[in-house]
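Handing you this structure, nothing more for now.
Of the protein chains in this complex, all but one are displayed in their positions.
Right, chain A next:
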Amino acid sequence: MDMEDNTTVFSTLKSFNSFISHPEPPKRHSEQPAGSANLQINYKRSMELLDAAERVQSKSQYIQLDQEKKQMELSHKRARFELEKVATDSARDLEREVDRNQDLLGRIKRLEEKVGDAAKNLSEQSGNNKVLRKNFDDLNKKVLERDVRLNTANQMISSLHDEIRELKQTVQNQDCTISTKNLEIQSLQEQLDLQRRRYQEMSQLCQSLQSAQSSCSEHVNKIKELERRLSLQEQDIALVRTMRSEVARVQDLDKEVRRLREDNAYLRESRENSSLLKEEVEGLRRKLERMEKTNEDLVNSELEKEVLIEKLQAWENLGQSTGLNIRKPEDLSREVIQIQQREIALKEQNYTLSSSVDRSQSQLQGEASQQRSKALEEQKKRETQDALVRRLQKRVLLLTKERDGMRSILESYDSELSHTDYSPQLSKRLREAEDILQKTQSHHLEMEVQENERRWVFNTFIFFIGVELELESVRKQQSSVAESNSGMVIEEVLLLRQKIEDVEGERQRLEEQNNILEMRLERHSLQGDYDPVKTRVLHLKMNPTNVAKQQRQQETEALREEVTRLREHLRSLKDAGPLALQDDPHTGSPGLGLSLPPSQEVLDLRKQMESSEMKNKRLKEVFQRKIQEFRTMCYVLTGYQLDVTTENQYRLSSVYAEQMDDSLLFKKGSSGIMQLMETEFSKTLGEMVALHLHHQKSIPAFLSAVTLDLFSRQTIF
């Protein structure tokens, strides 16, 4: 219902809005022509709109009120429903309450009836009570009388009980004493058993100790042997360790060996390659040399070729140069032949000339000797001429000095006089003097030239001789040096190779040693070794190991003390045991002055021990007496003294025996039958033995016969 109201509100609002919006567009069209009319129209419209709005508002209010009314009605209805419900519930409750009330009323009535009954009962019982009280009083009196009687009786009873108690106590005391004494006996017997067991154990222990000692000695020997074996084994172990370490290295060595083999193979290959390469190199060097030689030869040949070409050209140009009409080699050969012919001719001439030359040489030598002499003479002459030259030079000097002087004079004269008068004469004189000077100088120069030529010839001769000598000496030196050098080089090479091989071997050995040492070092460093020069090992004084060791020591010392104390206690107990038999309990614990005092149990046990031993003694005495009595009675009554000599052998000696040694020996056989043994006395009784033992098989008859026989012998008279 509300939703419908809302929709009506919205629909009215929409219609209102549409109504408002509608008149706007047409207004715009008609704005311009009618302004005031429009205003009125607008005013009316606005008023109408306002009215419409008011109406809408009233409608909406009406609708809202309707809605509220409806809601109120709804709520009223709900309230009514609820009230009705509440009313019904309260009616029901009322009914229930009424019912309850009736129930309660019924109960009350019943209870009232019960109360009346109870009151009746009460009155009845009060009457009963009175009656009972009377009876009670009577009974009380009776009770009192009886109490008095009871008291007397109780007194009697108590006295009797006391007597009974006393008797019981005495009985109990006696029982206790009996039981304690029985216990003492049992404990002493147990102690006896214990002692016997201990004795057996001790004997067993002794035996075991002896056996253990023997085994110990054997073990000691074994230990010594084992120690010897151990030492040997330790040596073996050391060897094994080294072997193991070496074996561990084997793998590395194998790898190294493989590597070295590969290196070796590689080196061999490389060596071969190197040798091959060297050969190649040498071949190449030779080739190079040859090539160089060929190059030189080439160069030389080229030079020769050029020379030859020039020569050829020259030869070709010969014809042009010599003008001999040469165009072909034939012409050349012809010319050559001609020339050869000429040459031959010339040679002949030459030979002739040479012969003449020889002659002339010889002549010349003679002449040379002459000339040498002449040269000597000429040297002398030269010397003289030198002297002359010197004189001449001196003269020249003097002349020059004169000239200079003359010149100076002349110049002085000229300076005084004019030039042209006396200068030509002077110049002529000058020229003459100069000519003379020049001639002398040329002559001097010629002399000097000749002398220089002779000296040069002499020097060259000497020089050539010296050069020849040097050449010979150098050639000798070169040959000797070459031989020595080659030998030296080969020996040095061999020595160096050997050195290299030795060094390489040493290097490998050192490498191996180095590797071994490095392995050992690492092993030692892993194990914890250190260099005492550089390092130091420190630890705290109060470390857990020391503390644990100290605790252990303290525990062991405490245990040892306890052990010694217990041993002393045991010894004291053992000492106390045998001493207690002598009935002296006070000295039973001499060594335990500081330790436990002798307890009550120990004293009781000692007393029991003593009493049991006393009983034993008495019993033994009694037995002995009884036995003695019995034996004497047997001797007296039967007439035979029975002695047990050894096991199952019985010696009988008669009362009426004539000698002390006369006796009969009976032996109990394995089957239990008594047999007579042979003695000196039995030999004399052969008849009786045969009759009573063999025939009648009765030992008592035999014995009685023997007694009768002896008696008869004794009491004949």
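Assume a residue touches a chain if its C-beta (ideal position, glycine included) is under 8 Å from a C-beta of that chain, and two chains touch if they have at least 3 such contacts; residues count from 1.
Rule of thumb we're sticking to: contacts and distances are computed from a predicted model.
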{"item": "Hidden subunit of the complex - UniProt protein name among \"ER membrane protein complex subunit 1\", \"Mitotic spindle assembly checkpoint protein MAD2A\", \"DNA repair endonuclease XPF isoform X2\" or \"Pyruvate dehydrogenase E1 component subunit beta\"", "value": "\"Mitotic spindle assembly checkpoint protein MAD2A\""}
{"item": "Per the touch definition above, residue among A:266, A:413, A:530 or A:630 touching the missing chain", "value": "A:530"}
{"item": "Contact residue for the chain not shown (choose from A:549, A:567 or A:668)", "value": "A:549"}
{"item": "Selected from A:131, A:494, A:540 or A:644 as touching the chain missing from the view", "value": "A:540"}
{"item": "Contact footprint on chain A, counting only the chain that is left out", "value": "523, 525-530, 532-549, 552"}
